[in-house]
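One protein chain omitted, others in place.
Now for chain A:
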Amino acid sequence: MTQILSFNKLQNFSKVTLLSVLFLNFCHISFSFCLLQTNAIKTSKYNFFTFLPLNLFEQFQRIANAYFLFLLVLQVIPQISSLSWFTTVVPLILVLTVTAAKDATDDIVSTFENVFCFFKADLLLLSSSEPLNLVYIETAELDGFVYFSSFSTSNHILLFSLPLYAAVRCEPPNNRLDRFTGVLSFAGQKYSLDNEKILLRGCTLRNTEWCFGLVLFGGPETKLMQNCGKSTFKRTSIDRLMNILVLFIFGFLAFMCSVLAIGNYIWERNEGSQFTVFLPRLEDDPAFSSFLTFWSYVIILNTVVPISLYVSVEIIRLGNSFYIDWDRKMYYARNDTPAEARTTTLNEELGQIKYVFSDKTGTLTQNIMIFNKCTINGKCYGKNVYDYTGQRLEMNEVIDFSFNPLADSRFVFHDHSLVEAVKLENTEVHAFFRLLALCHTVMAEEKKEGELFYQAQSPDEGALVTAARNFGFVFRSRTPDSISIVEMGKQCNYELLAILDFNNVRKRMSVIVRSPEGKLSLYCKGADTIIYERLHQSCSKLMDVTTEHLNEFAGDGLRTLALAYKDLDEEYFNQWIQRHHEANTALEDREGKLDQLYEEIEKDLLLLGATAIEDKLQDGVPQTIEQLSKADIKIWVLTGDKQETAENIGYSCNLLREEMNDVFIISGNSLEDVQQELRNARTSMKPDAAENSEFLPEMDKGVKVVTDEVVNGEYGLVINGHTHLFLTPSVPQAYALEHSLELEFLRTACMCKAVICCRVTPLQKAQVVELVKKYKKAVTLAIGDGANDVSMIKGTAHIGVGISGQEGMQAVLSSDYSFAQFRFLQRLLLVHGRWSYLRMCKFLRYFFYKNFTFTFVHFWFAFFCGFSAQTVYDEWFITLYNLMYTALPVLGMSLFDQDVNDVWSFQHPQLYVPGQLNLYFSKKSFFKCALHSCYSSLVLFFIPYAAMYDTVRDDGKDIADYQSFALLTQTCLLFAVSIQLGFEMSYWTAVNTFFVLGSLAMYFAVTFTMYSNGMFTILPSAFPFIGTARNSLNQPNVWLTIFLTSILCVLPVITNRFLMIQLCPTINDKVMFKVRQAKATPAPPTRRARIRRTSSRRSGYAFSHAQGYGDLVTSGRFLRRPALTRSSGFTHAGRTTTSFSPMGRSAGYSPTGRPQNNKVPDVEVTSLQMYRTITDSAP
């Protein structure tokens, strides 16, 4: 879609040196590739031949695999080998194969991705279709803000019809978006290159047919990618806990082995030395023997650190990620976007989120502005959007705009009386819409007759101009000194005399135009409070009525804007414009002088009315926020918006509520002010805590942790971005960052239910997240849709979620999870996250249990076999236990288990809380597992021991032999752990049943096969257990023993669990009980939260945050050819031209051209942007 054509990627071969040298070899405009230097780029890690050795080498660098390799080495030492080599080799090979397969797939995928990415590059602009080689680009992806800027290429290298040899020397890849230095050497001359000549990856061409560029940086070297923050390898808290536990397990393994080695030493001294008649000793020294025994037991007991653990964890995470991908309830049909788990290693962390950091625009809101209501001359037009429950009303009565051939068919309005008023030529109504058609900085493009396309700096403006267009005042085109509009079908040209631009202080903009009739008028729109101050006294009555309407609009959560006008006296204006010109050219205090002039002329205005624009929230946002806060998840909104806008959205999405005890606004301008405001806020929340102003965070293992403080009542906090300056260290401010202030802020913010940070830069977003991460030890999630959210999504938050299909793909590409709508977040967390966490914890608990039990039996047996490292079980059993007999049942549990279904999960968001508190798997529960295993292993060893002691078969033959005992114990073990699994599982699907019973059946099938005559005759030494199964499993006392151990292993578990449920039931128990009760009765009615949207607040901004671009509109640089002639003029290029599809079809206006009711068009259209140095993105 972009016309940026890179036809020569040049090898950048000197990253080390300061300057990179790029050789270029320009070709003709055709698309042939000419390679001078080698431009080959290697994006894959392996090739066919290197894969095996490289991959193996890499895999053995992982500590777990290296450990097993070490075990294998131990096993081939005959003196130590207590187990056959295959017991380790078979699992190891399996694990290596699975991992290698995964690595291979990843490599293939990333190779394709890289190849795809590679052509997204930073370019040096060479030429374009526009005069002076201008290009117009939109930079939304780069900075998250919408900029409007111009750009021209280096004038020296415009045409090149001949092959040309030149070299570019430039800076090495870096992340500075706002500067570039380089030199182009060409034909013996050197031209300096600066930022103005570079097209960065992430820009989109607008209104430019084509351009040529030279690739400077490609792929990961582009400034955009460099700016995305370091891709940190994210690990879940379970991962970190597991690492600690594995270390602990290693310690414990060493401890057990030492105990047994000491045991061996004593045994060898006391017993072994005398037993030599039958068992000659290889070494006389008991100490050496105990040393060997230590290693022998390391081999035998290594199952406490099972190699299959890591593989299983990966499989479970992968499975649970697929569930997210597959979830139809997270699929957004409008733009055909399913949810996507882009990272498959973080699932269980989704069940532990404590803080959600959300972007506003495009995340909470759709970034679609809808002209919803207006009041003109004291009469209110437009119907209510919401009923009293906060539900959107379905409105069928839609105005037919067919009378107006230039109308935007997607604009929807619901009040006929306004059209009537327009048709009746009501003067005020006409003036109202004329103002809307004239007073703005929107650009129009008309490719085909009647197909207008507006490019606006702010979506509000676009919405207003579109409204005017539909009501018969069509803004058609503009030149620097004129605006042409079609007024009720009549073409009118207004002479544009001055634009009194918007800025943050003025909060209004005006235009001074001369009508075709020659009348001079000033049209002004702005925040109601500002306009009201400048109205003529005659309007006072109208003001009262309008104020009433404005309050009503604000109550509906609409953004309001007051409109006023004034006719100017020719003489006065001439004098004014003269002074204006002087001020404009003044060298000193130009801004101040201009402001003064503007102030002077914008007075005694006549009120026309006010507009009300709906900043459309995404569907279900208030409900989602309510649900999440019920789940004790704290939501912080971090937005670049103004305080008023952010606050307003906070109210409309139910984050801030009228019934909150207080909403604190922190907007101090100095360090002291901010500190004071924060303290005051805290004092009013918690009067008794105020004294300790020098608050010190608790030290927890050297890391400071700010503990949660409980406050009575609900509070909200709105903090202005510029106050963040005092919080964030890297900002070059006069105020040095005070550490205490950072904590002060965090402490206050954490006491509040809702926190909104407005006017924050992308960097600050990341810093706020980092702050919480650092001091709260809580799991954080960042959600956003734009490139300005990338820093927090990718770098800082534990989990990054991207909203797909919105402001470009940058956020999605750096996210861990992506979906199309904010409301899916509740499903991601409350259903998928919770289940994943539950499953992972259950898995880990059970996995440790089954392996510890398995291993501890060896420990007990050691005391009866002279600490000789004799295994209890058959070696085949040891090999297959984790791989075959117990793998599938526990995987089945970890993939299917759910305590309650999704409906109930939503019904009881409190079910989410245990995850935040790490209740399901912690060090404590790990030790409980170990103790439980200890008990089970005692049962599993001593019951068979006692039951087989001195006993014989029913035909008098041997049954207390080692092989029968091994078979008995392993069968007991398998039954015990399978039954235990049954009690862990709360959701028995047919698959689970199949896995559990199948594994048991598999055990018997494999056992009988391994112990069969046939296997033995093939390889006598590998299958020495021949006949054991047949000879012992037909004995009743064997089965009675199995039965006894199985029951005895689970009885205490059941008793304990039952008593716990009775005595101190958890939230899960309660809900599960409720579910059970409700099973008889029909499903619970799905409660729809009643969201009240009453608010007396209002905000009035139909402007963007940045300085308006009135400047540009009037400047001579703004060169436009007549729109209609353009498209034909460049068809010779032979390529698809940038086709701007018309704007959204409903009553909406989106700055990025996002359609509201249908899928994304082929072209992502957006406002007219020209390129400019980005300096405003950071304060």
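The rule is short, and it goes like this: a contact is a pair of C-beta atoms (placed from the backbone, for glycine too) under 8 Å apart; a residue touches a chain by one contact, two chains touch by 3 or more; residues count from 1.
Everything below uses one rule, namely that contacts and distances are computed from a predicted model.
Peer 1: Missing chain, UniProt name, options "UPKL2 protein", "Proteasome subunit beta", "Cell cycle control protein" or "Origin of replication complex subunit 4": which is it?
Peer 2: The missing chain's protein name, per its UniProt entry, is "Cell cycle control protein".
Peer 1: One chain isn't shown here. Among A:K379, A:H416 or A:R953, which residue touches it?
Peer 2: Hidden-chain contact among the options goes to A:R953.
Peer 1: Among A:I77, A:L424 or A:L1040, which residue is in touch with the absent chain?
Peer 2: A:L1040
Peer 1: For the full complex, which residue in A:I370, A:A869 or A:A887 touches the chain that was left out?
Peer 2: A:A869
Peer 1: When the complex is taken as a whole, what residues of chain A touch the one chain not shown?
Peer 2: Residues of chain A in contact with the hidden chain: 1, 78, 82, 271, 274-275, 277-280, 282, 296, 322-323, 325-329, 331, 333, 336-338, 835, 864-866, 868-870, 896, 898, 901-902, 943, 945-966, 986-992, 1013, 1016-1017, 1020-1021, 1024, 1026-1027, 1030-1031, 1035-1037, 1040-1041, 1044, 1047-1048, 1051, 1054-1055, 1057-1059, 1061-1063, 1065, 1069-1070, 1072-1076, 1159-1160, 1162-1164.
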